[in-house]
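The complex appears here minus one protein chain, its other protein chains still in place.
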Amino acid sequence: MTEINLTIDGRQVKAKAGTTVLDAARREGIDIPTLCHHEKLEAFGGCRLCMVEVESRGWTSYVVSCLYPVAQDIVVRTRSEKVDRIRKVLVEELMAHAPDAPELVRLAEEYGADRNRFKREASFCVLCGLCVRYCNEVKQKNAVSFFDNGSVRQISFVPEVARNECWDCQECFAICPTSYAQAAYLLTEALAFPGQRKTAIRAAKAAAKPRVIIPIMPVPMTT
Amino acid sequence: MPKFQSAAELQNFRAELLGARDPARPCIAVCAGAACDGLDSAAVAAAFLAEVDRQQLGNKVGVRTTGCHGYCEKGPNVVVTPGDICYFEVSPVDVPEIIAATLKGEVVERLVYKDPATGAKALHMQEVPFYKHQTRLLIGDNPKLDPMKIDDYLALGGYAALVKALTTMSPEQVLAEVKKANLRGRGGGGFPAGLKWETTRNAPEKTKYVIVNGHEGESAAFMDRAMLTGNPHKVLEGLIIGAYAIGAQKGFMYTRHDMPLLEKHVRNALAQAAEYGLLGKNILGSGFDFECELHFDVGIFVSGESSALMRSIEGNVPEPRPKYIRTSVSGIWDKPSNLNNVETWANVPQIIEKGADWFTSIGSEKSKGTKLVSLSGHVVNSGIVEVPMGTPLRTLVFDIGGGVRDGKTLKAIHFGGAMGGSIPADLIDAPLDFDGMSKLGAPIGAGGLLLMDEDTDMVEVARYLMDFLTKESCGKCVPCREGMAQMLQILTGITEGQGQAGDIERLQDLIEVTGVASLCALGKTSGDPLKSMFRYFKPDYEARIAGGSDPK
Partner (left out) sequence: MGEEKVSGIIEKYRGQPSSLIHALVEIQHENHWLPREVMHQVADALQVPFAQVMQIASFYKTFSLTPKGRHEVHVCTGMTCHLRGAAKLQAKVEELTGLKDGQTDADAKFTFATGACLGSCSIAPELIVDGKHYGRMTPDKVEGVLKQYE
């Protein structure tokens, strides 16, 4: 496998061809913020928080490091005035929907984002798609999906499938950065199939993994 | 058994066709383009056919329905050959008079063009101001052929370029010619087609695809539909030549689902081409195999974006992929796929036939050839025109377009639909050119030129365009989905008199971030109209925010 030489934040880095800039940076201990990224899932490129500056052959461009492959002699900057400004505005946009999500609060502090900058539409879902992609790619159940398009795109559970699958799994609830997934499931259940959630009979494994609902504990509001 | 198994058979057939057609026999061409059709040109065509039948004039005068002539404002359009006599705003009651006059070699004066100022009449197409200033290399054939008849296309010399390419040129030579011609994409990108072809050709995979992007989602652009409905074979011929140069075995024509006539014509053209042996295995005995399928969008603008379109052909949701995964290397089903716009493909046959040197003699330094422009908005003469690149906008707006309707003055010219920009009237002498217009902040995009008169509310226009885009976005990435929603929210507030201090700064931040961080061109250019507004019309915005009331 070819070895690529590149520079990240002033450091000389070696990485195998085919590695993403995000992975190469993280291996060097350089943290790039992400929201929609998960090691078990295919890179999505949706939240754009992992954007970095790349200088290659005299051209500067801004790319998402979770998808951009390392290339010979590129110079990557994971922080710069522009990169920071991009992340700040993205966080502000996301906080219009989920102002108390712990990860967003942390990023807001680091990048100086103002949670009240844009008009609130507190849907709580930031459409990172972690739940959808996890259910599709890892569980292969397709119980939750994206619907609609554009600014009205939303994530919903598919009642016919969720009634059979979700109660036994609940794995997407913990992945969700804003606790929306869990709330959405419970609402779907209450509206579409109250009292009909299926539970599998697991004799030996019953005690191994306790199934609990994670209580929603919001970060106390600071404004 | 395909009709032609060699180029020689095709040439012979063409010679026979021409021999059997009498150029002196009058022919009445009725336009069935979108606007004329909306003005019920079908009734006019039916009336002509019925009258010719009633008087049993079948062998004395021909009647044909054609694709768009271009002078949509004055439809239903009728052109009579020989002589290219143009009749405008024809209705069924005019039919007997036109037939009678045509048989006598005379003209129905009350239906010809009259100069609005002087009343001077122009009988022939080359005298009508709207047509006179154009260079109609592509659309000029529309009035001369019935799109449902491949023989009409052959009689005009169609598929001669394909013969030349397959029999006298290697794929590399065809590619070199297109590169030399500097044919740039006419869908909005302006990217050199030859380079894209070369990347696809050089991609290691053996299976390759070529695609015609006939989606034409850009608002106020209607020339691609006119081209594809009016002369599908010209586009197909370009596609087959391109496939030969690239080494592609299969092609896709991707277009809209909402135009029955377009679907009918393209399906028919594909079937007829296959029947004649111009599609399929061993085309004209050259050893080159190529087939072509028709695919439809399902009514969303983003599916006109190259990578999203390819997802759509695969049967998936049209979510675009980032541009560093080049579709010429990894496109449909991850195979190298070369996508070009309808008009780009339509230029290929003439480049091969007449050569790159001829092509580069037309146009400006970096933008070669002609461009189809759809004129609309507050223009007097709305329609589709074709001019050499480098033509000053003034010619398009005033000499061809006839200026602004209702005696108003021009405020702005808009190009590129929701992803373009507006320039003020004092830039009217700028040439029509990819790079020049881009620098001015109004990239020509697909070529839809919109005139806006003095009463136009520029803030409202920006709000309207943002509204359009928020509905058409796929919604995958944060900057586009959220950024545009917030921009729309702010612009709506301003138009409703609720503008706040800090709105312009917020908008500028959003324009910047959406422009840099969005996944695809839709998001990236979504702020461009607003950017051009701030460049040229900022006072309008500041006044609205400060005043909090109506524009005037």
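Observations on the structure shown:
By written order: A and B. Residues from 1 in each chain.
Following the convention adopted for this analysis, a contact is a pair of C-beta atoms (placed from the backbone, for glycine too) under 8 Å apart; a residue touches a chain by one contact, two chains touch by 3 or more.
Note that the structure is predicted; figures quoted are calculated from it, not measured.
Of the listed positions B:7, B:34, B:236 or B:396, the one in contact with the omitted chain in the full complex is B:34. In the complete assembly, the contact with the undisplayed chain comes from B:260, out of B:260, B:287 or B:539. Between the chain not shown and the residues B:216, B:237 or B:386, the one that touches is B:216. Of B:72, B:393 or B:410, it is B:72 that touches the chain left out of the display. Even with one chain removed from view, chain B keeps its contact list with that chain: residues 34-35, 37-39, 72-73, 75, 216-222, 225-226, 257-260, 296, 298-301, 312, 314-315, 317-318, 374, 376-378, 382-383, 414, 417-418, 448, 450, 452, 456, 461, 464-465, 468, 472, 474. Summarising the interface, chain A meets the missing chain with residues 136, 142-149, 158, 160-161.
Here is the rule we go by: only the chains that are shown with their structure count from here on.
Centre-to-centre spacing of chain A and chain B amounts to 41 Å, using the average Cα coordinate of each chain. Across the interface of their complex, chain A is touched by residues 300, 302, 317, 322, 324-325, 470-479, 481-486, 488-489, 506, 509-510, 512-513, 516-519 of chain B.
Across the complex, chain B is touched by residues 45-49, 51, 62-64, 67-69, 82, 85-86, 89-90, 93-94, 96-97, 117-119, 126-127, 146, 148-153 of chain A.
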